[in-house]
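All protein chains of the complex are present and in place, except for one that has been dropped.
Up next is chain A:
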Amino acid sequence: MSNLEITIEFGGGAELLFDNKKAHNVSLPIKNKQWIIGDLLLWIKENLLKDRPELFLQDDSVRPGILVLVNDADWELMDTVNYVIQPKDKILFISTLHGG
């Protein structure tokens, strides 16, 4: 079985925490359980987020004020951290916390 290929995007200033890179194509290793967004957040912490994880994550979720969209729809419509990730999903994190 092949890996789970998805796109992760950052916007609204959240990209500043990720070397200013807005889009990341990532390949998640297959594991014995399905990948949910909660797992992905840990994976991001381990693999993409080098320092100051508290600016992106809080408890088992994103920091309040960061919006998450799965394929351009609000993750609050999809059980947030428990959403089961599908191949080719686009998961976008937008910060509302950055001023202009």
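A few notes on this one:
Rule of thumb we're sticking to: contacts are C-beta pairs under 8 Å (C-beta built on N, C-alpha and C of every residue); 3 or more make two chains touch, one makes a residue touch a chain; residues count from 1.
In this text, contacts and distances are computed from a predicted model.
Entry comment: the absent subunit's protein name, as recorded by UniProt, is "Cytoplasmic tRNA 2-thiolation protein 1", drawn from "Collectrin", "Geranylgeranyl transferase type-2 subunit alpha", "GPI transamidase component PIG-S" or "Cytoplasmic tRNA 2-thiolation protein 1". Taking the complete complex into account, A:Asp74 is the one of A:Glu5, A:Asp19 or A:Asp74 that touches the chain left out. Although one chain is hidden here, its contacts on chain A can still be listed: residues 11-13, 16, 63-65, 67, 69, 72-74, 76-78, 94-100.
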